[in-house]
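Every protein chain but one is kept in place in this view of the complex.
Labels run A, B and C following the written order; every chain starts at residue 1.
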Amino acid sequence: MIDVLYFAWVRERIGLPSERVDTQAQTVGELVAELAARDDRYAAAFADVTALRAAVDQELVDDFSAPITGAREVAFFPPMTGG
Amino acid sequence: MIDVLYFAWVRERIGLPSERVDTQAQTVGELVAELAARDDRYAAAFADVTALRAAVDQELVDDFSAPITGAREVAFFPPMTGG
Amino acid sequence: MEIRVQSQPFDAGAELNQFTSAQSSVGAIVSFSGIVRNNSAGDLRAMEIEHYPAMTEKAITAIAQQAQDRWDLADVLVIHRFGLLHLDDPIMMVATAARHRVAAFAAAEFLMDYLKSRAPFWKKEHGGHAEWVAAQQSDEDALQRW
Partner (left out) sequence: MEIRVQSQPFDAGAELNQFTSAQSSVGAIVSFSGIVRNNSAGDLRAMEIEHYPAMTEKAITAIAQQAQDRWDLADVLVIHRFGLLHLDDPIMMVATAARHRVAAFAAAEFLMDYLKSRAPFWKKEHGGHAEWVAAQQSDEDALQRW
């Protein structure tokens, strides 16, 4: 079980800020594939992965091949717009 | 007649903040040569012209060949240390 | 080093003075304040800032630590708001203190460049319609110079 968090338009498209997911996915990319297959809302949220960023246990990952084994929390969001 | 102003250590070496000078000098450099010839204090102030900067009518000049004909005020000082 | 993530407004001038008076014999203080400006349509009613609470302070602290490792800084302050903001409200500020101006300026710009693209905030403009602010390629490119 892993906590999956969504922010900004990813959250809006999926309609949830977070959920617990039971998954065997080993990488961020495998988790994305699983989620995207769920229904139209998830498919829309994950349609363009180049527009998405992810963090594993609150650390930004460089790309979606990043491992999630042992992770407690994975977050998906658009590129940050702080400052 | 021209007003000649001195600042910082130039002022201290000459012992005056300003004076009126009767001169036929056509350039900053000619004025420096006249002043430096006056006495030891002036000679000390103008000994190293590379350490000096000048302004003619409150405009910094690029070098001492700058003309002073018609000018009302010439100032001598070390490189500025504002900020 | 002080990092604050908050929904309440802050007084940039008071923060600058407090930051300055906490220093001793520092020659240079640089501050940056980010303020809600209008959208391109000119009809902004509010700006909503979402963030990732568990990550935000950690991410900003890591960025500030990088700045301290890189330049000879006496101190760093970062304040960043989230929630609902209005036109001309303060969004965030950074301040840097150093012996010399070059370090204070470089560190403040570094902090801003990284906060822009690497701190987990997302801005939504509420105007005629609501729209998430898109990340700028120029902001991503700005990281290349460091």
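Keep this in mind: contacts are C-beta pairs under 8 Å (C-beta built on N, C-alpha and C of every residue); 3 or more make two chains touch, one makes a residue touch a chain.
The structure displayed is predicted, hence computed values, not measured ones.
Across the whole complex, the hidden chain's contacts among the shown chains comprise B, C.
If you put the missing chain back, the residues of chain C touching it would be 11-17, 20, 23-35, 37-38, 87-88, 99, 101-102, 104-105, 108-109, 112, 142. Although one chain is not drawn, its touching partners on chain B can still be listed: residues 5, 7-9, 11, 55, 58, 60, 73, 75, 77-83.
We adopt the following convention: only the chains that are shown with their structure count from here on.
Relative to chain C, the chain whose mean Cα position lies farthest away is B. Chain C has its Cα centroid 48 Å from the Cα centroid of chain B. Inter-chain centre distance (chain A to chain B, centres taken as mean C-alpha positions): 71 Å.
Per-chain Cα centroids separate chain A from chain C by 26 Å. For chain C, the set of residues that touch two or more other chains is empty.
Under the contact definition stated at the top, not a single residue of chain B touches 2 or more other chains.
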